[in-house]
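A single protein chain has been omitted from the complex, and every remaining protein chain is retained in its original position.
On to chain A.
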Amino acid sequence: SSQEHKSNFKKSKEACLSYIQDAMLQKQWKRAAEFLTFYVESLEKDFSTEHVGPSEIIWRIGSEILCHHPRASMREFNSFIEQMKTSSVKRYLKVCLEHSFHLLCNGLIHDAYQNLSLAESWRFGEQTAIQDKEMKLIQAYKGLLDYYSWSKQKNILLEHGQDGFEDLSVEQEMHSYFRKAAMNLKEIIKIPGVWDLFVKCYVDLLEFYGDHNEARQVLNEYAYNSKFPANPNAHVYLYQFLKRRGESKKSLISVLKILHDIVPSHELMIDFNTMLQKSKKRKKRRLGLEVIFAALDYAGWKENVKAWSCLSRQMKQIVISEKHLNWIKQEWSSRKDWWPAFHFSHYLAKGNWKENESLSYEKALVAGILLGKDCKYFKYVSHQGCKAKVKRFQILKKFVNKNNPVHLRISG
């Protein structure tokens, strides 16, 4: 077996590595460092037949140790990384990139920027072409940092503007950052992927300079280009942009529809439902009901007063108008088996009443309509409410009692 033919050297280095890993998992950084000193000589016998060779292992483990070791300083980290950069040409840009991340995480933005600039100017024969992806990422992050600088300048400018100062140099710098940022950000978002932050920043730039068409195009691409991975955020950004631009309800609704399909539990579903409820089109109102019911299927929404109030409002409206009770029936048919235990248990009634009166009010309304006046939830809450002489609960009680037969038609 291959195990037998491994030299003792290899076996001993493998054993050494597993000691390092154990130490790291137990956060024993000194011990990990100690074993690493014995491991590093693997570099001299780097045969690179393994998928991950010693040089990469040392880079990653060393970085990790220097990150967490109590006595390791940023300076040591930097000097270590510089060595790692020289140790492998094939990995040069990757190391630069991760180095920059580390600097950013430690708040050394200027250093990170310098690093990225240096990396950007690196050329090494055919390696430059091979490491194209990393290069693009480096440029993208550089663009991001340029955006950050632009943003700072912009704020200064606005402040000065308020104070009545004019600052030409600041303005010029701001524009220069804009150009650099825009160029790099534009490039990276062309590549299929998840570029949320980059897109946001780029759109922000475009909007500031008034290029709304470009912004719209970018966001559309990001949301609708099938080459890009499905990303709810893309739709959210597009929606927010369109809202800012004062687009028609129709276009807003079409964007949110897709979001509802991808993420029925998204927080924007409340806005969506609100828009749909107000619509004149029957289909839209129907969709609204579907949307709000779907959102409340999720545990994270159980105590969302706004969501319950949307639902209760719509349901009340339907009950009073006596039209479209079948909508509620349709939505309820797949939920009647589990919603009662999920939302309307006696335990929840007590908890909701105690902690959030408005929540219990809205829920009681919904429960009363769906399950009738005799349901546990409604009974408890309305009783409590009436006992406390809160007016709306008294009104609620009357309403539900009056419309009690409805629940039979719904559940039938």
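Here, contacts are C-beta pairs under 8 Å (C-beta built on N, C-alpha and C of every residue); 3 or more make two chains touch, one makes a residue touch a chain; residues count from 1.
Following the convention adopted for this analysis, contacts and distances are computed from a predicted model.
Enquirer: Between "Queuine tRNA-ribosyltransferase catalytic subunit 1", "TATA box-binding protein-associated factor RNA polymerase I subunit B", "Centromere protein M" or "SWI/SNF complex subunit SWI3A", which matches the UniProt record of the unshown chain?
Expert: Not shown, but named in UniProt as "TATA box-binding protein-associated factor RNA polymerase I subunit B".
Enquirer: From the listed residues A:27, A:71 or A:123, report the one that touches the chain absent from this view.
Expert: Of the listed residues, the one touching the omitted chain is A:71.
Enquirer: Across the whole complex, list the residues on chain A that are touched by the chain not included here.
Expert: 5, 7-10, 12, 15-16, 18-19, 29-31, 33-38, 40-41, 43-49, 53, 58, 62, 65-66, 69, 71-72, 76, 79-80, 83, 86-90, 127
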